[in-house]
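Working notes, beginning with the structure itself.
Only one protein chain is missing; all other protein chains are in place.
First chain written, first letter: the chains are A, B and C, and each begins at residue 1.
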Amino acid sequence: MRSMQFSMPKACAALCLVLSAFSGSLAEPILGDQQAAGVRALLPPRDVQAMDTPRDGGLSLTIRWQPPSGEEAGLLGYRIYRADSPNWEFRLVGQVDRNTMEYQNIPNDSIKVQMGKEYYYKVAAYDSLGEAMSEAVGPVKSRPTWFDIHRLPILVAIVLFFGSVLVFFRITKRGKGLFIRRIAGIAAMEEAVGRATELGRPVLYVPGIMDVDNIQTIASMVILVDVAKLAAQYDVPIIVPLNRAFVVPMAEESVRQGFLNAGRPDSYDPDNVRYLSDEQFAFTAGVNGIMVREKTAAHFFLGAFFAESLILSEMGFSTGAIQIAGTANIHQLPFFVVACDYTLIGEEFYAATAYISKDPQLLGPLKGADFMKVVIMALLVVGSLLELFGVHWLTGLLTLS
Amino acid sequence: MDFLWLTIAAAATLAIFSFLYKDNPFYKFAEHLFVGIASGYVVVIEYYNVFRPNLWDPLTAGSDFWLIIPLILGIFMFTRFFSRIAWLSRWSMAVIIGTYSGLAVIGFTEGDLLNQVRASLVPLISTEAAKKLASDPGLFTFLDFMSNPLLVIGFICILIYFFFSKEHQGTYGSLAKIGTGLLMIGFGAGYGYTVMTRMALLFDRLFFLCSDWLHLI
Amino acid sequence: MADDKQSWLNRMANLDKRWVFLCILLAVGFPLFFPIGLPMRPSQPVKDFYEVLQALPDGSMILLSGDYDPGTKAELYPQNVAILQQACKKHMKVVAIALWPTGPPMLERAFNEVAVGQYGYKYGVDYVNLGFKEGREAVMVEMGRSIRHAFPRDFYGTPISQIPLMDKVENYNSFPVLIDISAGYPGTKEFVQYTQGRFNITLLSAAPAVSVPEFSAYYQSRQISGMLTGIAGGAEYEALIGHPALSARAMDGISFGHLVIILFILLGNVFHFLGKRTSA
Partner (left out) sequence: MKRQIPLLITFFFGIFMIIQYFIPHHGVNEWGGRFQGWTIIVLAFAYVLGVANVLRISLEKVYRKEADWPFKLVTCISLVLMMGIGLVEGVGEDTFFVRRLYNQLYVPMGATMYSTLAFFIASAAYRAFRIRTWHAALLAVTAMLVMIGRIPIGQGIWSGFPRLSDWIMFEGPNMVGQRAILIGAALGAISTGLKMVFGIERSYLGSGD
């Protein structure tokens, strides 16, 4: 039964092709044959229009039509024909079912559209006996679009954001607007390293499990410089286990830089930056081993974490270490919040670098993001009030298509 | 033969579970076996699904000579192992980082920033929900009525929490506190919801051991 | 005496976690032998998922992305099977891809079990498994332009041009709906960010419970049109399509696991506060 349904349309199409071939030409309407056979005539589609497909790359045309007037119970669908001139032979481009009133002549069709060339189209309604062809419409030619106006809001948002970042660069460089509110997790970093020093045990820094093309890993590398500096100042070892080979040179560089910034480049021990394994759980097991065997006393989990977040922080808790976590992977935040002493939530994690270093290069983007938040809050207030009074233009402005 | 392989699978399963009691050689064996298998598997799949169809076949068939560029960049990756020319691998990394950073700027702006803000522009009070609450006062009609104000006001409170240029003090600080509370509710919900995922995984393994392997059920 | 009580409370408050482990094992394992068969009430995201698919005309073509691995199969494989049940009942043609290297064999297993085994689907005519492609977001965006360019061959190495089903496939526009079975990264979040709005796609997500809280924001904004919410969502969905199977079977054990955790949270607090009071 199933296979019947699948093959029905094909059988009909084949039948139509045979019939139309019999009548002489693929393109000729065979109205006459039907009338001669005494069958009620199938009418052609109405209001056929051919146009350049809007907002496209310039290789497609769109054909639209209305169903034939009157009751068309036997109508199976429509066929679309094309020719370079209204008097030339029209060739079949494609066909659609009876419920579709639009066809796009796209690059995937066997008969493709060339940019800038003129074409004429006809649309035929067909049933099991034959087809009724519309008049030719055209000429129509396709043009490429150079800017998709519907995507303007995205461009505005990016330009606004990046523009504000650049403006705040200039302001912060002049030493103004440097204030950042206290972020508990970051303020506690020194406390954690200090605690490790008191106990005479190492610090552990895990920069997540993603590669260097992940933005969180990169942010984590910048924070690592500062944590390594703290460790160097307090003279405790810092162990950095890694699960991506590419991150190794970056992490080595960051730790070395941190020791250099603290004025103790000679204390840097390259053996403490360790590649463990690319495999998520093998890596997790390796880090667990370090926590248990080397009795690390301060744990930093800063970067992109996944399911291992809970195992690491649970294990870390059982060793009695003070733990600070930070990630923008929202799905893992609950576990860090529950199992760690401090957690940097989402954007706080990105803000950490700027907070610690007060470097204008890092403060600029942070202040730019704050500016965007003000814009969003204003949008929310205005938008929700406008919507309340049934005014939708702001929502419309932000809608892409 | 089937039973033998099932037993191997079951032994591997039990070896990994044994870690929960404490670290032991069986677990270590299973863990290292797993690393090897997983890594080997990826190489095979990359070869048949990416390297052959996307690079080697079109290149050798002569249908796309541009592919010589990614081939060279791919080989550059391996210069990491030779410190004298290791800098060449930066070129390959630059392609990856450039492409993904560019894509990310668009992806986050459209998917998260713009669409999420737009979806939050709801009428502060939904008249429909208000009518329902008036006609049928109850917990759930009240909660439905609260959805919109909570969305707008709660959203602003959390944004205030994430605003870094002002200290959390006074009324402003209280708003940020409300924001933190909402975040905590979200985290609690996240934790509670995730329990299901973890339990499902465990159930699956127990089912495998008791049913597929031992046919106890 | 007070000391005894104090130390007992302390011991309970800092119970060796292996006792907790044992309780969980027993709670989840017990219903295996004594199944109860608890009823499921479909929630809104699951209903939406079902209805979006149900509203499509019979015989439609759908795109299915199997982005999961053995580690998450417990929740997602039953969903995969159930999705195919609904799709096959409606004689839909299924084009499957994977952005996780571990996805294709999972998809294949589900196809063999449901599409081939129960509905007599033919490979290349009714369904196709295009296999895995490295590249994550880049593949997603590239598929918006040309799927055959991103996937020149299927999982078994057959060129796309030799697969009849692929004749009509150009890009996302060739499909009324995209279903993503998403275990993590890359997955539904990336499909939302990189393709849903950009190519105007109706996106359905089969997600593990761990992802659902985050996806709730996308669901509310309709960037995701429907969602299978973890294994409970899977069980609800199975009830909707009238095919209680893998997910439903797991729900008993999972329910008991939940109860034990709730009990532990309560007990943890009781011991904590009693301990504090005695010491004070």
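Throughout what follows, contacts are C-beta pairs under 8 Å (C-beta built on N, C-alpha and C of every residue); 3 or more make two chains touch, one makes a residue touch a chain.
Just so we're clear, the structure is a prediction, and the values are computed from it rather than from any experiment.
Engineer: Touched by the hidden chain, which of the shown chains?
Structural biologist: A, B, C
Engineer: Pick out which of A:V287, A:L302, A:V337 or A:L398 touches the chain that's been left out of the picture.
Structural biologist: Of these options, the touching residue for the absent chain is A:V337.
Engineer: Which listed residue (A:E190, A:E253 or A:E294) would be found touching the missing chain in the intact complex?
Structural biologist: A:E253
Engineer: Over the whole complex, note the residues of chain B touching the chain we left out.
Structural biologist: Residues of chain B in touch with the missing chain: 5-6, 8-10, 12-13, 16-17, 19-20, 28-51, 54-55, 66-67, 69-71, 73-75, 77-78, 80-81, 87, 90-106, 108-109, 112-113, 116-117, 119-120, 139-140, 143-144, 146-147, 150-151, 154-155, 158-159, 162, 179-196, 198-199, 201-202, 204-205, 208.
Engineer: Could you please point out the chain C residues that touch the chain left off the display?
Structural biologist: Contact residues on chain C toward the absent chain are 14-15, 17, 20-21, 23-25, 28, 38-41, 43-45, 69-74, 102, 104-105, 108-109, 112, 133-136, 138-139, 141-142, 145-146, 149-150, 155-157, 198, 209, 212-214, 216-217, 219-220, 230, 232, 251, 254-255, 257-262, 264-265, 267-269, 272.
Engineer: To test your reading of the contact rule: which positions on chain A touch the chain that is missing from view?
Structural biologist: So the residues of chain A touching the missing chain come out as 55-59, 115, 144-148, 151, 154-155, 158, 161-162, 165, 211-212, 215, 218-219, 221-222, 244-246, 249-250, 253-254, 257, 275, 277-279, 281, 307, 310-311, 313-314, 317, 328, 330, 333, 335, 337-339, 345-347, 349-351, 361, 365, 368-369, 372-373, 376.
Just so it is clear, only the chains that are shown with their structure count from here on.
Engineer: According to the touch definition, list the chains common to the neighbour sets of chain A and chain C.
Structural biologist: B
Engineer: Calculate how many whole Å lie between the centre of chain B and the centre of chain C, each centre taken as the average of the chain's C-alpha atoms.
Structural biologist: 13
Engineer: What are the residue numbers in chain C that touch two or more other chains?
Structural biologist: If we look for residues of chain C contacting two or more partner chains, we find 71, 197, 210, 213-214.
Engineer: For chain B, jot down the residues that touch at least 2 other chains.
Structural biologist: 100, 104, 106, 110, 115, 118, 190, 194
Engineer: Across the complex, what residues on chain B touch chain C?
Structural biologist: 20-21, 41-42, 45-46, 48-50, 52-54, 57-58, 99-100, 103-104, 106-108, 110-112, 115-116, 118-119, 186, 189-190, 193-197, 199-207, 210-211, 216-217
Engineer: Which stretch or stretches of chain A touch chain C in the complex?
Structural biologist: 2-3, 5-6, 106-108, 306-307, 314, 318, 330-331, 334, 400-401
Engineer: In their complex, what parts of chain B are in touch with chain A?
Structural biologist: Going by the criterion above, the answer is residues 19, 23, 31-32, 34-35, 38-39, 80, 93, 96-97, 100-101, 104-106, 109-110, 113-115, 117-118, 120-125, 148, 152, 155-156, 159-160, 162-168, 183-184, 187-188, 190-191, 194.
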